[in-house]
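I have a structure here, written as structure tokens, and I will follow up with some questions on it.
All protein chains of the complex are present and in place, except for one that has been dropped.
In this document, chain identifiers A, B and C correspond to the written order of the chains, with residue numbering beginning at 1 in each.
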Amino acid sequence: MSLLFNKAVTFLLHWLVIGALSPALFGVIARVKAFFAGKKGPSLLQPYFDLAKLFRKKCVYSSTTTWIFRASPVVSLAVMLILSLMVPFGRFRAPVQFPGDILLVAYLLALGRFFMILAALDTGSSFEGMGASREAFFSCLSELALFMNFITLSLLSESLSLSRMIGADIPMSWKGLDPVLLLVVGSFFIVLLAENCRIPVDDPDTHLELTMIHEVMILDHSGVDLGYLLYASAMKLFLFFAILVSIIIPVRTGHPAVDTGIFLGGVLAMAVLVGIVESIMARLRLNRVRLLLLIAFALAFFSLIVTLWRN
Amino acid sequence: MTPWIDVICILAVFLSLTLLATHRIVGMIKIFAVQSFFLGLVPLFLHGGIIAGRDLAVSLVTMVLKAGLVPAVLFWELRHISMRSEVRPILGLGASILCGAVLIAVAFWISLAMKLPGKLESSLVLPCSLATILLGFMTMVTRTRAVTQVLGYMVIENGIFLFALSLFDTMPVPIEMGILLDIFVAVFVMAIVLNHINEEFERTRSTGRRPRWGES
Amino acid sequence: MTLILLIAVPLIAALIVLLPAKNIFRVRLLCAVSLFHASVVASFWWRRPGPELQGYFVLDPLGLLLLSILDLLFLATSFFMIGYFEREHRNNRTFTACILCLLSMTTMVSVSYHLGLMWVAIETTTLFSAPLISFHRNWKSLEATWKYLLVCSVGIALALMGTFFLAIAAHETRTLLLPAILNNAPLLSTSWLKLSVIFLFVGYGCKMGLAPMHSWKPEAYGQATGMVSVLMAGGLTQCSFLALMRVSQICHKTGLGDFYGSILIVAGVLSLVVPAVFLLDEKSLKRSFAFSSVEHVGLLVLGLGMGGVGVFGALFHMINNALAKVVMFLTAGSLAQKYGSSRAPEVRGVIHLYPVTGIFLLVALLAGTGMFPFATFHSELLIINASVISEHYVLAGIIIVCLAVIFMGISRLVLDLVYGKPVEPAPAPRENLFMNITIAAAAALLVGLGLWMPAPLSGLLHEAAALIGA
Partner (left out) sequence: MEKIFRGPWTVPFGECSLRLDPLNLVFLAAIVVLVLSSAIYGTGYLRPYRGKKPLGIHAFFYLVFMAAEKPAVRQAGFIYLIASHCATFFLFLMFFLMAHAAGSMDFDVMARTDFPQAVAALAFLLALAGFGVKAGFLPTHIWLPYAHPAAPAHISALLSGIAIKMGIYGICRVLWIVKTLPGWCGYTLLALGIVSGLMGVLYALGQHELKRLLAYHSIENIGIIAVGLGVGLLGRSHQVPFLAVLGFGGALLHVVNHALFKGLLFLGAGSVIHRTHSGEMDHLGGLAKTMPWTAGFFLAGALSICGLPLFNGFVSEFLIYFGLFTGLRELPPEGVVACSLGILSLALMGALALACFSKVYGIVFLGKPRTDIKTDGTPEGTPFSMLLPMAILAALCLWIGLVPQSVTGLIFGGGTYLAHTDAFAVRLGTVLGPLATVVRMALLFLALILGLVLLRRLFLGTKPLPVRETWSCGFVAVSSRIQYTSASFARMIVELMKNILLFRRRGGQVTGVFPGKAHMKSSVHDASEEMIFRPGLALSNEISKKLGHSRIRYTQLYLMYILLFLVFLLIWKLK
């Protein structure tokens, strides 16, 4: 009983961390971008206000839609919540870890995506169909890069579990600034940008551009549903940051407070980095996005080759 | 009496070769008749000059059938066909003789390995009969007219006959007679079929549709 | 006296048939004679007759097998003829007489134990079958008859030469009676025997239609009526095969098994390759079935050449081949009677106009190309198995490829005929019961053999295979 209780506590703790901190990342990114634009920018807490506003609002539905449209925000958020249990947050080890959990991670992401695409098609709008098509296409490429990174990490850590891959053994691998890990980080960063619809790939701040991907798919969502979706994408960003930070900053002092501080600092730094990237780069043309993802794939492929060669 | 048989053997091969090189059908039939006549003489020389009744019978039957009746049937057949000469053989004279020479060489080469069990009168019987068979075959292959093909077939039969004579004592009479009868009937049936073909040929030609029949 | 009786009765019937009478009477007489013949032969399965005529006529397992097959064929043909001559008004005097003579002569082939006598019988079958081909008396059938006659006569002449060579080889025994030769096998002269084997093979191979001596087949089968094709493809070719098996018996005794086997295999492979090449673009059903017949005799000699299981397979294939030929050529015959042709553009969409014949065509396709559950499938497999067992792996591959290509060729044509867009023929004669029952019975028998091998048959086949040394 107490075991179950313990488990429940760790679950809640994890959810608490991600739930409380993830929206702040949007605030940080916005502030960095404002800084580069020479503006003051919104408050760091603005995303929280936005969410609160959305949760208080009613939804408007299109007459074309079915229950799928309504289900997709729920599924997306649920997916993120489950995923957050399998990713370590620095000092807070992942409450759920087992060999093969990366598969569950990848396929849960896919499940969320599946429902997003369906919801977009559900509206019958050609804009959203366009976005859905692009999402399906780019996710094929990014999934390939993601899995290739998983293979490399799995070979390095001789493990099947995400926590092990990006956890304990990483410090060893970093000795001498391992080029393999550099490649993995590079590739993973591009995947991160693509999966989270950040700027060179997609622009989260516009809704009316023919070249956008993710944002066009949620055009018709409103109110609570939109709030769920926003929250889910904040969590997704946080989770990807968490994974990347675990790889990049392998410092384990053993002191809880220091470790947690390092982790949170890392996540913050990532947010700043993304903000900088968004500030200094323009959104790529659509067919260049393909190229960018193929670069990610190539990086991952190269790292895999090097790893295999070393073995 | 071996020299006589040798002479006949060589004569048979020579006549086959001549037949192969001849273009006129009438000439071919005549050559065939001569060849058959000579072959008909062979039984008389088989037993060293002693001519038994059986030898004489075989000799007579052969001569009558092959040198007389078959050429007669063929001439009769020829009378129904308006054209008397071969239109054009597939192989020309030179090539025919060359091929014939090669076939004769093959026949003799094969016979080298064959050792007859000592009771044959002449060592030339096997190669000559083989050569005659092959030359007859060659005649069939190179000739375009049905009648000439029958002639070629008869030359093959002559080759076989030449060899069969060497087995004269081994084979029981009924079988031998059956064989001869068969050959005769074969030619007879061929003649009938040829006749039918001819009738059909004339009929279709009178209606203006010329059938495609080899080259003839 | 039973064997002589079996040979004589059809001959007497043939004489009766020559008298002026109605068509249907002749056919009925033929039926009666073949029924009588078949019932006598059936009794041989229980009690085999002894040697007759000083050992010239002996019925051994090989002969009994062939004789039974022949009876099946003649029975099927004569029943089919009842239906056929309901619509065909041409005088069938020569036709039935020749068929009766064929029955007599093929019986003689199967029972003769003297190689010279066998030669005489086989030669006679050629002569009697020639008028059958030209039954339609048109230009093309006469041409086909002529070619058949010429090629087979040449073949038979070569076989005669081979027989003479054999006589020389066996000069110690001074006879061509089979037991005498087999018992004195060590006394035979090998070099003469080899020469003789080559000539006999080429000669009887002509008669059997092995490639490259096959060329008369598409012509003759393409022009002959279905019934005649059945008798020739199922009966006459297999009579020649019996001759080849007799040669095999001798070769086996004298240690020339490999020598003969290699010749058989070469000819067998050729007989598979040639139809495979020519069948791809064949538009006439009868001609393509003729090529299929080349393929089947190829399989027969392949089985014989490989020995062991192959011999058993070849013997089994003799039955299946005959039955398949019944189905194939009788169907083609009934089709040709309905449409006046068996070629692709003139015949199409059979299944829409004549559903039963259409299905028979499909059955003929499956039976002829050796598909499960037809027994042809099993015998083909036995022969492939034999090639594996004798470790001729390449050969097995060649057989399979050729069978596939042949299947491709025939099935393309047959499926076109069956399923194509139907043509409107002249006033359609209805299906004929006699014809259909005959075909169906043969097909059923073939399927039956594919599913169940009766013990007496298997016993006979093993006994026969043992004679050839398998």
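Please note the rule applied: a residue touches a chain if its C-beta (ideal position, glycine included) is under 8 Å from a C-beta of that chain, and two chains touch if they have at least 3 such contacts.
Just so we're clear, the structure is a prediction, and the values are computed from it rather than from any experiment.
Among the chains on display, the ones the left-out chain touches in the entire complex are A, B, C. Considering the full assembly, A:144 is the residue among A:44, A:144, A:185 or A:284 that touches the omitted chain.
Residue-wise, the contact with the chain that is not shown comes from C:404, picked out of C:187, C:404 or C:433.
In the complete assembly, the contact with the undisplayed chain comes from A:104, out of A:104, A:268 or A:306.
Across the interface with the omitted chain, subunit B contributes residues 90, 103, 106, 110, 113, 134, 137-138, 140-144, 149, 214-215. If you put the missing chain back, the residues of subunit C touching it would be 146-147, 150-151, 154-155, 158, 191, 194-195, 198-199, 201-202, 206, 212-213, 215-216, 219, 259, 263, 277-282, 316, 369, 371-372, 375, 378-379, 381-382, 384-385, 388-389, 393, 396-397, 400-401, 403-404, 407-409, 411-412, 415, 418-419, 449-453, 455, 458. The chain not shown here touches subunit A at positions 55-56, 58-66, 68, 74-75, 77-79, 81-82, 85, 96, 98-101, 103-104, 106-108, 110-111, 113-114, 117-118, 120-127, 129-130, 132-134, 136-137, 139-140, 143-144, 146-148, 150-151, 154-155, 158, 160, 208, 219-220, 223-225, 228, 290, 304, 308, 311.
Heads up, the rule we're going with is that only the chains that are shown with their structure count from here on.
The busiest chain interface, judged by C-beta pairs in contact, is B-C. Closest to the protein's overall CA centre, chain by chain, comes C. Centres computed as Cα averages put subunit B at a distance of 31 Å from subunit C.
Annotation: 78 Å between the Cα-based centres of subunit A and subunit C.
Among the residues of subunit C, none is found touching two or more other chains. Within subunit B, contacts with two or more other chains are made by no residue at all. Only residues 110, 113-117, 119, 133, 137, 140, 146, 149, 153, 156-157, 159-160, 163-164, 166-167, 170-171, 175, 178-179, 182, 185-186, 189-190, 193-194, 196-197, 200-201, 204, 211, 213 of subunit B touch subunit C when the two sit together in their complex.
Chain contact summary for the complex, subunit C toward subunit B: residues 114, 116-117, 119-120, 123-124, 126-127, 130, 134, 137-139, 142-143, 145-146, 149-150, 153-154, 156-158, 160-161, 164, 167-168, 171, 174-175, 189, 191-192, 195.
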